[in-house]
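The complex appears here without one of its protein chains, the remainder shown in place.
Up next, chain A:
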Amino acid sequence: MELSEHIKTANVEDVTLRRPFHPALRGTLCVTSHHLLFSNRKDEASWQLLILLKNIDAIEKRAVGSSGTITIKCKDLLVLQLEIPGMEECLNIASSIEALSSLESVTEMYPFFYRPSHLTLLGPWGLSTTEQYYKQTERLWDRWRVSKVNSDYSVCPSYPSAVIVPREVDDDKLIRSARFRQGGRFPVLSYCHHSNGMVIMRSSQPLTGANKKRCKEDELLLQAVIDGSELGYIIDLRSAQQAQQARMTGGGFESKSCYRHWKRIHRHHERGKVVQESLIKLVEACSDLSHSVDRWLSKLENSKWLSHVHSALSTAGLVVECVERDGHSVLVHGSEGTDNTLLVSSLAQIILDPASRTVTGFLCLLEREWIQAGHPFQQRCAHSAYSHARLKQECPSFLLLLDCVWQVWRQFPLALEFSEALLLRLAQEVYASNYGTFLCNNEQERCAAGVKENTHCLFQSMLKPDIEEQYLNPLYEPTDLAIWPSVHPQSLQLWTGMFLRWTEYAQNMEEAREEVWSIVKEHRERV
């Protein structure tokens, strides 16, 4: 079925658009295969609003006499209202939006059609590969190697084709270890600390099962990671009880008797549906302006969103403590090793590693630890906070990461090279994008769909000098030290820039940001 067949009414005149804190506008509404376009030409100057259909999370229809109203709730949390004259037109538009905003086939999505004149499809896609990362990171050369054991994605479907593993562990052992880990996600290197060579590894849970199965190769692999030093830490992102229960369904944990040099610490993290529901509750709490202070605080607490932020930052801090202060290597995993695992390991790197606090470094980190590491973006970001659809595999892990990074930025306004604007842009792009970066669930799928050949890379476009500037933090002052965020509850705040983005509140903040820039620019000119 052609996309255009979903469009029964392509154009409607005399539509009224209502947005928060703006006067209502009248204009023409068009529906195309991927966009909703509203244009207003009344007052000489034309004004247009272009919304990616994929950005639409939910719509509500309401009939008022002969005309209809469609409320559009976007994944970036914007809410719009369209008043459409003519009931039939209204219903047609609504059904087109419903059909076209929930396309399942990756190759039909807009990134495959987005062809701006200033970008070319030629040249490498993405910022870096595992091999390039290895080449650039001299401290790895001695004890680590790049393994291509997964070059055809048969060992682990969700890993990239190349991964970094201890030099002394050969590919056969890796294959066996993979069989012992859920989804084949055997322990791979995530980060090697510049000051002491300690590493953060990540994996999925071991498949010990009820019978306490063992895998000698997996044990050897972890032994090789700590290479003679006395101790490593396994940070298990489940409570001890949950880890115990996982054995009943074939999963499990590394027992002390089999992994003698590893100490396990359990930290409970919520996952999946629970976190998605937190997001839904938080957004709901933010959009009701009539709350009393008590009710608001109670709803904020009840959403548990900040509790998730709190646990993610605390556990990341724990990882950093092990690596930086105690000088031990760490393995992080939960169950699948595709969500909280990535959240914790990438946050730990932001705290530890000055290189990941630059614009390029941060985007490279996201590419390495989220895109290539196989965070299932397509499943996790299918819907955002407004959708009435039954939840499937949605989970805002990535948004949670951005929130945590924002908390770090707020506590260390000098330490990050990028600004809140970058985080907000990413929060938007991850749900609906012109670019192919967040398409699919892993590298294998991206390969199969031809994402790298047929779409543009978001990160590359963000690093273009003229664009990059808007993402810079004017106060950036690099530091080589670890930046330890306070995780005391009173130090954590609601991310107003994100969750109150479309309110008046955000406008004053925008003015303040401009003021900061102008002061810094003035200062630079003087120097």
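Please note the rule applied: a residue touches a chain if its C-beta (ideal position, glycine included) is under 8 Å from a C-beta of that chain, and two chains touch if they have at least 3 such contacts; residues count from 1.
By our rule, contacts and distances are computed from a predicted model.
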Chain left out of the displayed complex - its UniProt protein name, from "Myotubularin-related protein 7-like isoform X1", "AP-1 complex subunit gamma", "Ribosome production factor 2 homolog" or "Integrator complex subunit 9": "Myotubularin-related protein 7-like isoform X1"
Candidate in contact with the missing chain, chosen from A:L297, A:A389 or A:A448: A:L297
Residue of A:S314, A:Q378 or A:Q393 touching the missing chain in the full complex: A:S314
Absent-chain contact - pick from A:F253, A:Y435, A:F459 or A:W502: A:F253
Residues belonging to chain A that touch the chain removed from view: 195, 233, 239-241, 243-244, 253, 255-257, 263-268, 286, 289, 291-298, 300-301, 304, 306-307, 309-311, 314-315, 317-318, 320-321, 324-326, 351, 411-415, 475, 477, 479-494, 496, 500, 503-505, 508-509, 511-512, 515-516, 519-520, 523, 527
